[in-house]
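One chain of protein is taken out of this complex; the other chains stay put.
Chains here go by letter, A and B, matching the order in which they are written, and residues are numbered from 1 within each.
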Amino acid sequence: MSTTSNSITPDLNKLPFKTRIRPYLIVAPALIITIGIMIPFIMAIFLSLTNYSFRRPTFSFIAFQNWSRILSSREFWHALWVTIQYAFFSTLVEMVLGVCIAMLLNSLNNWFSKFLRVALIFPLMIAPITATIVWQLMLNSSVGIVEKFLNIFGVFNFPWAAAPSTAMLTVVMIDMWVNTSFVMLLVLAGLQSLPKSPFESAKIDGGSAWFNFVNLTLPMLKPSLYIALLFRLMSALQEYAIIFGLTKGGPGDTLMNLSLTSYQTGFKFQRIGQSLPYILVLWIIVFFTAKFIVKKQRAAQRQAAGLES
Amino acid sequence: MNKGSKRLLTITQNGLLFIYAIFALFPLIWMVLLSIKSDTQMYTTTFNFTPTLSNYTEVLLKTDYFKYLLDSLIVAGGAVIISVIAGVPAAYALARYDFKKKEDIAFQILSFKFAPEILVVLPLFMIYQTLGLYDSYFGLIWVYQLISMPLLIWVVRGYFEDISVEIEHAAQVDGYSWYQIFFKMLLPLIKPGLVSAALLAFIFAWNTFTFPLLLAGSKIQPITVAITKFLGTDTAHYGQLAVAATVSALPAIIFALCIQKHLVRGLSFGAVKG
Partner (left out) sequence: MSRITLENIHKTFGKVKALDGVSIDVKDKEFFVLFGPAGAGKTTILNCIAGIAMPEEGVVKFDGEIINLVETAKRNVAMVFENYALYPQMTVYDNMASPLRSDLYRQNEDVIKERVYAAAKMMKMENLLERLPSQLSNGQKQRVAMGRALVRTPNVFLMDEPLAHLDAKLRNAMRTELKEMQANFGTTSIYVTHDFMEAMSLGDRIAIVNQGKIVQIGTPDDIYYLACNEFVAQLMGDPEINILSGLLRKNGDNYSFLSNGSEFVLPADAALMNKLAAYDGKSVDIGIRPQHVMYSFSKDAGYRDYQVYSYESIGNKSVIEAYPAGHSGRGDTHTHVRMIAPNGLTIKIDQLIYIDFKLDHTMFFDGSSKEFIGCYNEAGIRALSAGKEEA
């Protein structure tokens, strides 16, 4: 420690090295692990430019051949269309239903709603693959309970996943069964943390229930809604387990989305190089959609904060 | 609003909830029912049957079911433990310190949550083959970080941010070193949040299907992959399948009940405080 008075050296105003590097030091282990997982991402980009296959020991660089071939193939556009359809329908249904259930639960305060607040998290906690299997059993035409139920209404042998026309409906329904609770939980938490005072002043002003919902509840709920949308949409865009468990993409190629197509090309047909453009396109879609929603969410949060005060 | 129409509204609300509750909960009840039905009664009746535990003894004692559970436990548990050890200090640093690239690093970690699983698995499959990590505990634990690490870091970061920085300053003034403050003051404070985040990460890791499907082979078979084998046989024993599904879902459901209070916060990565 220097005791010479008044000699102001720059060192005196800098934290010790040990203290300065501490943040980096303690982030490092987590970063190393995540970077370790990042390597495949970079490799994926490189390999998509090669003709790599599990069958051959060597591979060569073929530039954009894979890409041009895939982007001009019917499989790709079909897979993209399936991906978008699936993501759109499942997210839409889950958001709408999730909000409705949350509002119902929020408006009631009896033992039934209290029980449901807990019980409705079960579907969310079960492995999607397990949920798919259970639904498969339920929809099964010989032991399935759903068939027996539909028979009451005179509907026989509803094809569910077996027919191209109803396969999408079936997977979306299962996704909805698993994930509606997610939206419900987030919205319910959002509803319960709404500040009381704006509603009280609205009451004095005598606004209608619908007016209050549109002008107060919805804007203040928006941040939570965007978070729910973000998580649901991102996971629906890349859904794999439910479709794989139910039909492996069938019947035919009805449910072959980008994830499944990529998986099939890579593992079943063992053409790694060709399988990657599918999934890289999906990555790009996911990345920009996520960025967009996060931006929207931040704006909504600022707006909601403005309403509260 | 008069009393009558208010009553009608309440009845309608309860009715709508009841319909949804049947949709959401019946499959689970039915799964349990199937698991205690004998194969002979499987096709004939729906609710009218003699309960039996024979499916349970078949599955639990005569197959490798416990081995599958153990594999899941090792892989998911291992991933969570590593995530906690590496992730909690990182979460602290991202919450407290103001350093270059901080938000970039945080967002990078979050972006893994949204990365398509297949994108990671395809190249990783090759790497694992080369390194001999394919079908190994370590290989699976490593890739499971993709599920557990972002969740843990983001959720725990929020819990650290909830602690007033003045508490740390007070502890410094009291004469404690950084390590002592971290372990003796801060960790006890975030413990409930940390435990819930870890349990939730465990549930997600336990439930994951894509990674073990493609990166595990015959040696290691986590339950999510193993369960499809019960489906695959020609003469499907639906009762046994139901047992396999029920038992595999139990840990997740029990843990979820334990962490109810923190669930929303965990599910939304800390974005919704709940």
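As a convention for this text, a contact is a pair of C-beta atoms (placed from the backbone, for glycine too) under 8 Å apart; a residue touches a chain by one contact, two chains touch by 3 or more.
Computed from a predicted structure; not experimentally measured.
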item	value
Contacts of the hidden chain among displayed chains	A, B
Option touching the unshown chain, where B:T10, B:Q129 or B:Q172 are the choices	B:Q172
Among B:V32, B:L73 or B:M185, residue touching the chain not depicted	B:M185
Touch list for chain B against the chain that is not drawn	164, 166-167, 169-177, 180, 185, 188-189
Chain A, residues in touch with the chain not shown (by the definition above)	1-3, 5-6, 8, 11-16, 19
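Basically, only the chains that are shown with their structure count from here on.
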item	value
Partner chain A, residues of chain B touching it in the complex	10, 13-14, 16-18, 20-21, 23-25, 27-28, 30-31, 34, 42-43, 46, 82, 85-87, 89-90, 92-94, 96-97, 99, 102, 105, 108-109, 111-127, 142-143, 145-146, 149, 153, 178, 203, 206-210, 213-214, 223-224, 227-228, 231, 238, 241-242, 245, 248-249, 252-253, 255-257, 260, 263-264, 267-268, 271-274
Residues of chain A defined as touching chain B within the complex	22-24, 26-27, 29-34, 36-41, 43-44, 47, 52, 97, 100-101, 104-105, 107-108, 110, 112-113, 116, 118-131, 133-138, 142-143, 145, 148, 177, 180-182, 185-186, 188-190, 193, 223-224, 227-228, 231, 234, 237-238, 240-241, 244-245, 258-259, 262-263, 266-267, 272, 275-276, 279-280, 282-283, 286-287, 290, 297
